[in-house]
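In this view, the complex is presented without one of its protein chains, the others remaining in place.
First chain written, first letter: the chains are A, B and C, and each begins at residue 1.
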Amino acid sequence: MQIGVHGLVFTGEFDEAGLRAAITGTQQAGFDLLELPLMDPYAFDGALVGRMVDDHGIAMTASLGLDAAHDLSSEDAAVSRKGESLLERAIDVVAEAGGEHLCGVIYSAMQKYMVPPTEAGRAASAAALARLGDRAQAAGVTLSLEIVNRYETNIANTARGGLRFLEQVGHDDVHLHLDTYHMNIEESGMLEPVLDAGDRLRYVHIGESHRGYLGTGSVDFGSFFRGLARVGYDGPVVFESFSSAVVSESLSNTLGIWRNLWDDSADLAAHANRFIRDQLRAVETIALH
Amino acid sequence: MQIGVHGLVFTGEFDEAGLRAAITGTQQAGFDLLELPLMDPYAFDGALVGRMVDDHGIAMTASLGLDAAHDLSSEDAAVSRKGESLLERAIDVVAEAGGEHLCGVIYSAMQKYMVPPTEAGRAASAAALARLGDRAQAAGVTLSLEIVNRYETNIANTARGGLRFLEQVGHDDVHLHLDTYHMNIEESGMLEPVLDAGDRLRYVHIGESHRGYLGTGSVDFGSFFRGLARVGYDGPVVFESFSSAVVSESLSNTLGIWRNLWDDSADLAAHANRFIRDQLRAVETIALH
Amino acid sequence: MQIGVHGLVFTGEFDEAGLRAAITGTQQAGFDLLELPLMDPYAFDGALVGRMVDDHGIAMTASLGLDAAHDLSSEDAAVSRKGESLLERAIDVVAEAGGEHLCGVIYSAMQKYMVPPTEAGRAASAAALARLGDRAQAAGVTLSLEIVNRYETNIANTARGGLRFLEQVGHDDVHLHLDTYHMNIEESGMLEPVLDAGDRLRYVHIGESHRGYLGTGSVDFGSFFRGLARVGYDGPVVFESFSSAVVSESLSNTLGIWRNLWDDSADLAAHANRFIRDQLRAVETIALH
Partner (left out) sequence: MQIGVHGLVFTGEFDEAGLRAAITGTQQAGFDLLELPLMDPYAFDGALVGRMVDDHGIAMTASLGLDAAHDLSSEDAAVSRKGESLLERAIDVVAEAGGEHLCGVIYSAMQKYMVPPTEAGRAASAAALARLGDRAQAAGVTLSLEIVNRYETNIANTARGGLRFLEQVGHDDVHLHLDTYHMNIEESGMLEPVLDAGDRLRYVHIGESHRGYLGTGSVDFGSFFRGLARVGYDGPVVFESFSSAVVSESLSNTLGIWRNLWDDSADLAAHANRFIRDQLRAVETIALH
C-alpha cells in the first residue's frame, strides 16, 4: 500500500518550481506518493515529472476533474469527444511520468450541475470510458472514477451508484475511486461502500469532512480503514486537504475553498501521514482481538 | 418548542392544491409547523396561507434562498437592492400569513459561487440586513441567517463564521439558523456550534447527511440535540429532506437532488416527527443521570 | 422479526402480579415479545406463563446468567453439572411456556471473574452445551450464548471470541446472542461483529451504553442495524434497560445498577419500541439509495 498526498497541499502552481515544492514536501512529510492535479494535461510534461519524482524516490499518480467544455457526459458529441481527447492525453502523460493511476471526476464535468443527468449523457460517458479503458490498459494505467458529492457531479454520488455506472461502462480495467470527504455527505456508512466496491476499489482519497486536519471533523475514519482491511485493499491511499492558504486558480474556486483551515503545509502533511499510517497500524492489531 | 417540516417533503408546487397537500401532510405526520419555501414572494398570497394554516391549527414559517439576480451580497448595488426588495416583500407576506420566522440563505445567493466573497459584497449584505432587521422587527418576524455549506454560499459556512457576520450586521433581531446537514460538512463538531451560537440561535433545520431518512447517515444527532438542551433552545426545529420523488423546478436542481432517497412522503414525515420528538424526550432524561 | 423488551423494564419480581405487569407493559408499549429473566427456573411455572402471554397475544423468550454455584465453566465437575441441570430445567420450562429461545450467559457464571478462564473449564462448558443443544433442539428451543463484557464473563467478550467457542461446542443448534451494550465496550465496531456472526446470530439485545434511554449514549446503533439488514437477520430484537427505579434483588446488583436512568417504565418502553422500529424502517430505505 502506498500512502500519498495531493499536490495542492503544497502549491497552487504546478510549474517546475511548484512541482519541486510539492515533491520535496511529499518526501519530507514521509509520504510515498504524490498525486498531481492534471488540470491541463496538454501543458503537462510527463517526462520531466517522471525524472523529478524518480530523483526523489517517490511515486506519482494524477487526478483531474473535467470542465464543462470537456464534459464526457455531455449530450453534445463534440463536447464529449473533447473530453475524451483530453483524457487520452492525460493517460499518455501519466504513463510518460511512470504513473499507474489516473483518477478523479473523469466521467462528467466536476461542477454543480443544474439538471439531472440524461440517459444519453450517461451512455456517451460510458462508451468513451470503455474506449479509454483500452488505451489505459495498454499504457499500464488504471482508470478509477471518483465518486463525489451532489455538488460536483450528477452521475453517481455513492459507491453503489458508481458500481451501476461501471456496469454500463463494462470494462474490466475501469474502476472506482472513493473519497472519505464525499462519502461523509452521500453514503449511509463508511464501511459498507468499501465492502460493496470490493476489488473494484482501486484508489482512495482521505479527506476530513471540512477538508482540514484529519481528526477534527465528522468523518468516521475508523470504519473506513477497517473496511479497507476487510477487503484487503492494497492500492494508493492519498491525503487531500484544501485551505485558502494555498490557492490554485483552476481548482480552489471549483471546490469552494473559502476558508483558511490551516496555514502550515508541512505540519499538516506530516500530521496526515502519521494519522493514516497510525490508523492502518492500529487496524492491523484488531486481528489479535 | 415547535416541531415542523419543510413543505418540499410533500409537494414541489405551492399553489393552493400544493399548499393543501403540504398542510394536510404536516398535520397527519404530527408536526406543529409547516415551513414554506418562499421562492417567489411576489406570487405568495400571505392572507390565504394564513387562513389555511389557521384552519388546520398549525403554525407556519418561511425560508428562501436568493438567486443570483437578487444576490444581497452582490457588489452591483442594483442587484443587492433587488434582493433587499424581495426580502422586504418576503417579510411582509410572512407577517400577513401570521408567521414569526423568515430564514434561509437571505444574505447571499444560494448557489455555488466561483469566487471568494469580497469585503464590499459582505458590507452591502450586512447593511441591507440591518435595514431589513428593522422592518422585520416591526412586523413581528425574526430573521435568521442559515449557515450553509461551501457549495451554497461563500459568506459563512460555520456558526462561528456566521457570528462574525452577525457582528458586521449589528442588529439585535437578526440571528442564526443552523442546519445539521450543513454542519456535518463544515463544522468540527455538532455540539459546540450550538454552544457558540447560544441565544443567537433562533431556527434549526434537522437534515440527515444525504438528506434522506433520519438515522441512516453520518449526522451525530445526539450531540446536536444535547447541545440544544444545554443552551435551552426553544425555537422551531424543522425537518428537511429532499428526494427526486418530489421535485420543485426552482429548488431541487439548485440543491442537487439527483437521487431517490424515499418515495413515501407520509411515512418519511411521520418517521421524522417521531425521531425528533423521541430524541428531545431522550435528552431530557439525561438530567436524571 | 419480533421486537421485544426485557421484563425488568417493568418489574423486579416475577410472581404472577409481576408477570402481569410485565405482560401488560410489553403490550401497551407496542412490543411483540417479552423476555423473562429466568433467574430461578425451578420456581418458574412455564404453563402459567404460556397461558398468560397467549392471552395477551405476545410471544415470550427467556434469558439467564448462571451464578457461581452453577458455573458451567467450573473445573469442579459437580458445579458444572449443577449448571447443566439448571439449564436442562430452563430449556424445559421455556418449551412449556411456548418459548423458542433461551439465551444469556448460559456458558459461565455471570460475574466478575478474578482469574482468566482455564482450558478445562472451557472444555467442560463446551461439552455440556453440546448435550444441552440436543435437548434444546428436541424441545424446539434455540440456545444462544450472550457475548458480554469482561466484567460479566471471562470466556468470550467478542463475537469472534464467541465464534471460536462455538467451534469448541460443535453443535449446529447452539448459536450467538449479541448485545449492543456489551459490544460498545468490547468490539472494534458495531457492524463487523454482525457480519462475522452471520447466520450464527440468533438473538439480539438492544441496550444503550449506560443502559438508559436509547439515543442518549455512545452506542452507534446505525451501524448495528445496517449490519442486521446486511446479513438478513430475522430473529428477536429485544430492548434492555436497567435503572435503580426498578430493582431485582438477584439481577440489579449483579449488573451494577447504581443509578436512576429513568423512572417511567411505560415512557421508556414506548420510546424504545419506536426507536427500534424506526431504525429498522429507516435502514430499509437505504436500498433505494
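Keep this in mind: contacts are C-beta pairs under 8 Å (C-beta built on N, C-alpha and C of every residue); 3 or more make two chains touch, one makes a residue touch a chain.
Bear in mind the structure is a predicted one, so any value in this text is a computation, not a measurement.
**Q** Out of C:H177, C:H210 or C:H289, point to the residue that touches the absent chain in the complete complex.
**A** In the complete complex, the chain left out is touched by residue C:H210.
**Q** Using the touch rule from the top, list residues of subunit C that touch the missing partner.
**A** These residues of subunit C touch the chain that is not shown: 111-117, 149-151, 154, 157-158, 161, 184-190, 209-210, 216-220, 244, 253-259.
**Q** Residues of subunit B in contact with the chain that isn't shown?
**A** Touching the chain left out of view, subunit B contributes residues 158, 160-161, 188-189, 191-192, 222-223, 226, 230, 286, 289.
**Q** Quickly run down the residues of subunit A that touch the omitted chain.
**A** 210, 212-217, 221-222, 259-263, 267, 271, 274-275, 278-279, 281-283, 285-286, 288-289
Throughout what follows, only the chains that are shown with their structure count from here on.
**Q** How big is the rotation, 0 to 180°, that puts the C-alpha atoms of subunit A on those of subunit C, in steps of 5?
**A** C-alpha superposition angle, subunit A on subunit C: 180 degrees.
**Q** If you average the CA atoms of subunit A and of subunit B, how many Å lie between those two points?
**A** 33
**Q** Suppose each chain is reduced to the average of its Cα coordinates; what separation in Å results between subunit B and subunit C?
**A** Their C-alpha centroids are separated by 44 Å.
**Q** For subunit B, write out the residues touching at least two other chains, lowest number first.
**A** Subunit B, residues with two or more chain partners: 210, 216-217, 259.
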